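The structure under discussion is supplied below as structure tokens; questions concerning it will follow.
Complex shown without one protein chain; remaining protein chains in place.
Let's turn to subunit A:
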């Protein structure tokens, strides 16, 4: 105890104290935060099952008829694509009040595919909206010089065109490599690494949260497939050397240089100026 008391004015003490405080509050929150009840109602009729799941898990915010309340928007006309995206990526049901819903790891997603598609069927029955995409357009185009049936362009050319469409329509928020980026007031465009092609497609047609809608008249289904294939090609490409630093551009590169580069230079300068023993 005496040793602790003697070091309480050490410069690192305050930093250590803050760190301990943060860990304790964070841990307590994770332990005490309300957990969602995992309801699973079984019904022969898909829409009816979806409705039951909806009433149990979603109605408290979106209203018993999905008409929307003060705490959640109306779901009439958002379509099956929106439900499949929001629930399938674990964004919904919302774990707690937050500036924006976050993608969850696969093991934290509360519903299985069948339950999600029942809920999607129920929401789709409320009003016309974008549906879950055809698997034809969510198949990733594999890089190569071959052409697929009915295509004028080679696979590589199609992926390159996807990149062009991505840079004009998406890169301003999601970054040229799909690494994501900041929006206003704490909102952000998420990273697109590891997102399934189906969910990318659904995000484009449904426009979740801050994201605008890119319907099939704006970016055709084939172009969407090309955009998705571009992102997957970026994910799979070989690093030609050098740290990517998250592909975030000047911010992370500048920080790296300031923290590590300058520290190294100052260390060298100190060593050079020191007399040998």
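Just so it is clear, contacts are C-beta pairs under 8 Å (C-beta built on N, C-alpha and C of every residue); 3 or more make two chains touch, one makes a residue touch a chain; residues count from 1.
Assume contacts and distances are computed from a predicted model.
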Problem set entry | Listed names "RagB/SusD family nutrient uptake outer membrane protein", "Glutathione import ATP-binding protein GsiA", "Carbohydrate ABC transporter permease" or "Cytochrome bc1 complex Rieske iron-sulfur subunit", matching UniProt entry of the absent chain | "Cytochrome bc1 complex Rieske iron-sulfur subunit"
Exercise. Among A:60, A:210 or A:263, which one is in touch with the chain left out?
Worked result: A:210
Exercise. Touching the left-out chain: which of A:55, A:140, A:173 or A:248?
Worked result: A:173
Seminar exercise, completed: Interface residues of subunit A toward the undisplayed chain are 164-165, 168-169, 172-173, 181, 183-184, 187, 189, 207, 209-215, 217-218, 223, 238-244, 271-272, 274-277
